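Shown here: the complex without one of its protein chains, the others still in place.
Order of writing sets the chain letters: A and B. Residues in each chain are counted from 1.
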Amino acid sequence: MILFYVLIFPGFLFCFIAGLLLAGIDRKLVARMQRRIGPPILQPMYDFFKLLGKETIVPRAASRKTFLIASTIGLASLVATALFIPIAGFSAFAGVADIIVILYLLTIPAVSLILGGAASGSPYAGVGISREMVALMSYELPLVIILLSIGKAVGNAMGGGITFSFTEICAYQMSFGPIISKWSMIPAAIAMLFVIPCEIGSRPFDIAEAETEICEGPLVEYSGTPLAVFNLNHAIKMFIMTALFTSLFLGGFSTGIFALDVLIFFVICVAITVISITLLRAVTARLKVEQVFKFYWSVVSGLAVLSLILVWLGL
Amino acid sequence: MIQHFPILAIMVLFLGAFLTVLCGKNKVLRNIVVFAAMLASSVFIAFLIKPIMIDGEVITYWLGNWSPVADYAIGICLVVDQLNLFFAILVSVAVLLAGVFSFKYMSRDDTLEKYFTLFLMLSGGVMGLVLSGDLFNMFIMVEILTFAAVALTAFRNRSEGALEAAFKYLVIGVIGSSCILIGTTILYSQFHTLNLAQLSVLLHNNLQPATILAFTLLLTGFAVKAFVVPFHPVEADANAAAPSSVSVIISCVLTKAGIYGIIRIVYFLFRSMNLAPLQFILVLIGTLSMFIGVTMALAQKDFKRLLAFHSISQVGYVMTAIGLATALGVTGGLYHAINHTLFKGLLFLCAGAVFYATGTTNLDKLGGLAKRMPQTAALFLIGAFSISGLPPFNGFVSKWLIYQATYEKAVEFGNIGYAFVTIIALVVSVMTLASFIKVSQSVFFGQLPDEFKEVRETPVPMRIPMWIMAALCVGAGLLPQYMMRYLINPAVYAVMNVGNYIGSVMGPGYAEKIAGQTVEAYSSEFALAGYWSPISWLALFAIIICAFFIVSLSGGKLSKKIHSDSPSGLDPKYDTFFSGEANEHSQVGGSDLFWGFKHNLRHYFDFMHNAHSGVISDYALWAFCFLSFMIVYLFIIV
Partner (left out) sequence: MSKSPWIYHINTGSCNGCDIELVSVITPRYDAERLGFKLTGTPRHADIVVVSGPITAQSKDRLVRTLAQIPDPKVVVSLGSCPRSCNVFKGSYSVEGPLDKFVHVDVSVAGCPPKPEAIIDGLALAAQIMKQKKRGQK
């Protein structure tokens, strides 16, 4: 049973398909917004399988073992996160990890990217990982505040003071309706919508993988299967972040049929992707790293703190 | 027999120190003596685990058999209750591993008999501090360890800045010791006794202005020893100048000794932790230490200075957690104390290994060492992930407990300020991660400079203590329930229940007799707001990783498709991509990373840069300002 959860649903296969579909939909919609036809929706899957067929070159200056396993660690932690986040109310391993653990687990893919870049031995990668780290520092602050305010809001209502556990949040949303319907949590929801593109690394916050500036940043020396896995991580992260948003803010619906629930969940994830990732990507240019940092630590954190204070005042 | 083990644990170290002086010139004999002393001390402490931690006894040892006479404690006593033993275990593990490391590490220096003598004196002093039961004995031990640490900081007196760092440490250390001495003297003059248990009872509900002054002085003195803000710049200097095995002791053990002192003063002696403003000031100091430590660390260019600033930050975590005065808080704080000893020790040992191999700790000059020293790189990564608090290493468990503790405290008090402490703690954790990514990129990954192309892996005698510490880090992270049951929970119980301690030392019923009431025990139960089961998580992670190796193997016959260069090859295919240019050395300098972050906070960093002027009079001025502020503050709140 565990293997089924790990490999099929909501583990590897489900994340694979969902993540690559989301990435494909995102690319297609960006193209449509730019008045062109764009690649087919399954394009990221073609990319993935093509890369599996290429050779992997390990540069002389690279630390070989770290270079090769960095991507797998990111993938493993993303799939583990998928197992703990309640997808349509169903969490494969409830009781093993709570919100704070998920917060840390979400930093592991970024760290795996950074390790991979560090192990490449290239100066472009060095600059890339420094930028990725600054981006990580900038979006962690609002994310932390958002999670704490959710914990307090749910804890208030469920009578425990605070709670960090996912099962309680789901139960709360089942009885009281989605968290976003509380008006004090709307600033937090908006802040989270801003956090998502930075965590995924899409414009205007894709400073870490700036193609034209630093030649793809941390991934500059990667080719073949490790590159395929890194791209897969990128796509799955889209899915994980939107799933996190959906389960935290938009949960509480249930049609009774599990497969239909999952489908609705996925459709909502697509909608969130369109709103927070695709729209921004199509219309903005890239921000510099210090602008990203300033934006997150002033505007987005301000929104999240507003929510925290409102929740604390009992509203 | 067990009764004698505490004093033996201390005396063996001092005896070892004296014997080292005698047989100093003979290298083999000296090493044997040193190793035997440290090992014997650790064994004595280990034997004490079962009766104290598991069975809940408190061992009291009166030197010279001067037991209390007519309810008056005249003699010096050593008391080992769970809290003492907890810190003693921490000390003995760190001392043993650092000592074994220094056999090979210091082999290139000379006058080693002086080094080992001082090292054993330092260890003996700390062991005495954590095991003693009366104030003046604690002061003596503090003096011993301060002077030994100062001398060891200056040990490599040919290197630049060592003597200056030692002098600064001496000045600030003496300020701290003097505060402790004056506080002790005031208390003695009031109550005519120095025994902690007796003083605790006599002070209860009996606070006069003189005793409040003594409280402030003692608290400040031990805060100096713990190197919290505003006494922290000295620790950075001292740690950077001292040999790495001594840095382990200074930053891991001496700071914990300061924390131990603070716990004893605040929780036991004055039993005043239920005063909200006192909790507030301790949490404030802790939070400031956390934040200032990590932001200063992000700006450093020197490996060991950076590690020292991180020490300050982590001690800030411990201080914050202890200042909360809830059972969950103290649990988190103590757990973090032992975790910090383990992972910071590992990190300093790695820094020592790098210094041994390359001769420098300047981040701008190092790079790419993981190719030549892979095991050291792996150990460093374990330490880095532990300190950043990534699951499943030990730092995560203790930080998780601390976050819950601060957030629950916020709820309990209805005060949003503690929620901001949680937020700051989480953000500091991410910044710690950033800082260690910077270090690993600057030291281990990236491009190897030409002058280090021939460095060799760390010698095995140095690697063994590093591996042991790494194993302990991983173990403490994976098996927190054992750590909690055998080490932490008994210690927390001891902190919360003063009565047990007093009864064992002065005889049962003493507290009731003198003070007329029984000693309250605070609740040591707590409920966690979330859950974390590391073993199941790790098993899951392992399954997932195996699954993926299978997947990647099938998706392209991995072993056939990976191509790398032959060892002496010059095929341009395996060059780093430089837009077509030939391969040249252009490692991104360690101090150039995180430019965006430093740019945005440049006003803060300018202020900090000017404030940390390096002038010892400034630091002494800070110390006195802090002292006066605390005096005024405590007089107001009590």
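Please note the rule applied: a residue touches a chain if its C-beta (ideal position, glycine included) is under 8 Å from a C-beta of that chain, and two chains touch if they have at least 3 such contacts.
For clarity, every value in this text was computed on a predicted model and none was experimentally measured.
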| item | value |
| --- | --- |
| Touch with the omitted chain, as defined above, among A:Leu227, A:Leu248 or A:Val262 | A:Leu227 |
| Touch with the omitted chain, as defined above, among A:Tyr46, A:Trp183 or A:Phe258 | A:Tyr46 |
| For chain A, the residues touching the chain missing from this view | 27, 31, 34-40, 43, 46-47, 50, 53-57, 124, 211-212, 214-216, 219-224, 227 |
| Residues of chain B (touch criterion as defined above) contacting the omitted chain | 571-573, 575, 577, 579-582 |
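In this text, only the chains that are shown with their structure count from here on.
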| item | value |
| --- | --- |
| Computed distance of Cα centres, chain B from chain A, in Å | 35 |
| Residue ranges of chain B touching chain A (in the complex, touch as defined) | 368, 370-371, 374, 377, 389-391, 396, 400, 403-404, 407-408, 411-412, 416, 419, 422-423, 426-427, 430-431, 433-434, 437-438, 440-441, 444-448, 529-533, 536-537, 540-541, 543-545, 547-549, 551-552, 555-556, 558, 561-565, 569, 573-579, 583, 586-588, 592-597, 599-600 |
| Touching residues (chain side chain A, partner chain B) in the complex | 2-3, 6-7, 11-12, 52-61, 63-66, 68, 72-73, 75-77, 79-80, 83, 93, 95-101, 103-105, 107-108, 111, 114-115, 118-124, 126-127, 129-131, 133-134, 136-137, 140-141, 144-145, 148, 151-152, 155, 160-165, 215, 220-221, 224-225, 228-229, 288-290, 292-294, 297, 308-309, 312 |
